[in-house]
Every structure is written in C-alpha cells, then in structure tokens.
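After the structure tokens below, expect a handful of questions from me.
Every protein chain of the complex appears in place save one, which is left out.
As written, the chain order gives the labels A and B, with residue 1 at the start of each chain.
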Amino acid sequence: MTENVYITASCTIADNVVVKNGKQIFEQKGTKVQDFLVAVYQYLAVNYPRFYKMDGLAKLGWMASEVLLEGSFDKTKYKPEDMGLLLCNKNSSLDTDIRYYDTVKTMASPALFVYTLPNIVMGEICIRHQFKGENDFFIFEAFNAAFIQQYVHHLFETGAMEACICGWVELLDNDYNATLYLTEKKENERSILFTEENIYHIYQTTHG
Amino acid sequence: MMDLKRQIVEQLNLQHIKPEEIGDDQPLFVEGLGLDSIDALELIVLLQQQYNIKLNNAEDGPKVFQSVRTMADYIKSHQA
Partner (left out) sequence: MYTKSAAVYVAGVGVVSAIGNNAKSCLQSLENGEAGIGPITLLNTIHKNNLPVAEVKLGNDELAAQTGLSPNASRTALLSMLAANEAWQDAGISNAGHLRTGFISANSVGGMDKTENFFAAFLKDNKSGRLKDVVNHECGAVTELVADGLGIKNYVSTISTACSSSANSIFFGARMIKHGMLDVVVAGGADALTKFTLNGFNTLQILDKEWCMPFDENRRGLNLGEGAGYIVLVSEKVAAGISNKLYCKLSGYANANDAHHQTASSPEGAGSYAAMKGALALSGLQTKDISYINLHGTGTFNNDISEGTAIRRLFNPPYPKMSSTKAFTGHTLGASGGIEAVFSALAIKQGIIYPNLRLQTPMQALPFVPERIFQKNVAVDHVLSNSFGFGGNCSSLIFSKL
C-alpha cells in the first residue's frame, strides 16, 4: 500500500537569494557565497556560534535547513530516530578539499580537514535539530529528481523514516545551490504531493 | 596578550567575538568561550605557525590552553 508523501516546506538558496515556500525572504547581490551566508545568518538573528566554524558546504546546507524547518516543523511529533536526511550533490566536498590541501603546505588545518567529507553537513544538521535517523549522501552528475522521489518514498514506505529533509546541496567556489524539501506523511494547508514533477519544479525556480 | 587574542579569534574563526571581549583569565574551554576538541587542535597549529612552538604532548593541552594568560605564559617560556 503506497502511502502519500508530502512536501510540507521547501527552501532554496541560490544566486544570493533565499526563498522559503516560494517566497523570497532575503537577498544580497554582489557578495561572495560565504559572506552572503553569514549575512543570512545575521539577518535571521540565529544564535548558533558554531555556524562560523563550518565550511562553505556545511554553512549552505545548515542555513537552508534552518530556514526550511523554522516555523514549518514540529519535531515534537516525531522520535529522533524517525527523522532522517537524504542529500546529494555533484562535487562532494571538493571546495573544502582544495582549501584544506592548501594548508598542508605549511601545516594541515584540523578544522578544515573535518569538513573534507560531504556528509559532515548532515552531521551539523543532525546536531542542531537532533535528527538521529538514517542519513545518506549520494553523488550525482546533476540534480536527480527521479532518484530523490523514488528513494525517499521508499524510505517512508519501509518505515525507515517518518520525516525527512532531502534535496541537493552543492557548492564549489562561488557556484552553489541548495534546494531542500521537508517531507512528511501528513498534509498541511500548504503541502503538495512529493512527486518528481513537483520536486523538479521547485529546483527549476533556482534557474529562472 | 591582545595580539594573541587577535590570533586566536582569526585562527578559530570566532567571527562573533571581538578580541577585546576575551578576558585574560577567562576559561577558553567548556564554559567561557566554549571551544571544543577541534579548536584545541587548531590552537596547537597556531603555536606552531605563529610562534614556532611544538606542543608534542597533546595531554599538556588543557593546562596550556586554559586561558589566554596560560597560553601567553607558555609561549614566553618556550620561545627560543
């Protein structure tokens, strides 16, 4: 029996614009991505100093999930082990790999080395929101709506998760895109069905 | 010690803290600045890169990095 899964919130961060559920909430053209993300953090008056230590990819994914969940998610409805993540990108942690490798010339930086794995961004999100369920990171040539839809749907179907943050978090130098979906089995007044078209449509808005 | 505070802020990416806000004797770890184990490792890098001091025994870390003052004292007594 295939139950329905819904997108109950979405967030995109691309081209220095932050959009939540289709509405723009912040923009700052002209700044480099890491400075832009700090500006978003300060604009939203988040109190999480650990943010400053994260690398670009983690800042991007963490910020997008922060915006995604704020006001849209009641985590008291779920057990920590039932909340999970499924993220993908193309360049893994290459941006930080390059920065870290530069430090090896003089003395390797532990703080940068820690981020030379793409799944650390999931670790940061889990630490922040206490998501203790399954989490996986896939590498693809390009955004793959079909995979995200099928696999996340499968995870719900098998009871592996009851709530899932899924999507695409990619960053290499100033080329970046975060497109995240909050998915649950319960509808709300603004939710839409978790279909390949709906997933792709939201991603497409970042290329408009 | 102000120079050292500036270096700490820069090395550890403490963008939310101004060097002058760090007390000379304020605990750096656990309470106080709330630094963690990775920050401790970065401070070891700082000692090496800025002062050419190698902290070979990581177990000495908690004593040396207790506060800015203990760090400054350690640097003074170990500089060539």
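Brief remarks follow.
Here is the rule we use: contacts are C-beta pairs under 8 Å (C-beta built on N, C-alpha and C of every residue); 3 or more make two chains touch, one makes a residue touch a chain.
Model, not experiment: these values are computed from the prediction.
Within the full complex, the chain left out of the display contacts the shown chains A, B.
Contact with the omitted chain, checked across A:S65, A:S109, A:Q149 or A:T179, is made by A:S109.
Checked against the hidden chain, the listed residues A:F51, A:F131 or A:W168 yield one contact partner: A:F131. Residue positions on chain A in contact with the hidden chain: 80-81, 84-85, 90-92, 94, 97, 100-102, 104-105, 107-110, 113-124, 126-127, 130-141, 154, 157-158, in rising order.
On the side of chain B, the interface with the absent chain consists of residues 36-38, 41, 45, 58, using the contact rule stated above.
Operating definition for what follows: only the chains that are shown with their structure count from here on.
Spacing of chain A relative to chain B, judged by their CA centroids, is 33 angstrom. Partner chain A is touched in their complex by these residues of chain B: 12-16, 34, 38-39, 41-42, 45, 48-49. Residues 38, 49, 52-53, 106-111, 114 of chain A touch chain B in their complex.
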